[in-house]
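Heads up, one of the protein chains got dropped from this complex, but the rest are sitting where they should.
Then we have chain A:
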């Protein structure tokens, strides 16, 4: 097990290096630079700026220096937001995005699994159809529409929640719901289909024949086995959600990490693009690793060894 994790960590470092390299060069190939603006700077000022940030160096020097800095977990200053370093920007933004993301994941898991389980147990009955209609709606409605509708109904019309911003618990409810809607629906569908598959297995029939109660069969034997696809979906989902959603953050005026991700590209804010990409990659790779470890805990049939990647 430890050997396996060690090996995976090596792979993670390798992937990170590839991601850093690819992002670094793609970013430089994109037209424009951090100083592009409709009011063009006099050539000398632009040259001063480039010298200030070391952008006048040949690419291999910049690249080399950048790798060293990243290894020291120093992403440098932001080109656009002069008062913040990229490290601060990520730290501040992630604190907010992670809270929101974890709330959303909690909602998605709880509601999704319950809906899916009900649907599977009441297969082809109204509960099933009801749950699946909700799920299809949840998948088809994009989160920005969900966010706008929630905001319109519960904040603007009913006045139950504040319209926007990130201040108290009440401020977090609507964005968390909006963010959770698609994953909830997805998890419900996943749970339902894998529950149905598990329910048709012989060992469930045996359990029934032995006279075990429905609840005990569901909780002990079915849900646990049916959770595997959900768990594998959770890895990338968790990474995406806790690093923030641009759309939700924009609509609800939340100072999270998702906006930095999108806006930095438009600004050609090189250091922020790199910092946020590296950070996101680390979270993603760690989540995927975590999922693989969770697999073993849930399903004793899977063994982690250095040789085989579990699917």
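Some observations on this one:
Following the convention adopted for this analysis, contacts are C-beta pairs under 8 Å (C-beta built on N, C-alpha and C of every residue); 3 or more make two chains touch, one makes a residue touch a chain; residues count from 1.
Basically, contacts and distances are computed from a predicted model.
One chain of the complex is hidden; its UniProt record names it "Peptide ABC transporter substrate-binding protein", one of "Thiazole synthase", "ATP phosphoribosyltransferase", "NADH-quinone oxidoreductase subunit K" or "Peptide ABC transporter substrate-binding protein". The residue from A:24, A:75, A:252 or A:280 that touches the chain not shown here is A:252.
Screening A:20, A:70, A:89 or A:195 for touch with the missing chain picks out A:89.
Summary of contacts with the chain left out: across A:39, A:210 or A:301, the touching residue is A:39.
Mapped onto chain A, the interface with the missing chain covers residues 1, 30-33, 35-45, 48-49, 52-53, 80-84, 88-89, 92-96, 98-99, 102, 148, 151-152, 155-156, 159, 162-168, 242, 250-253, 255, 259, 266, 268, 290, 293-294, 296-297.
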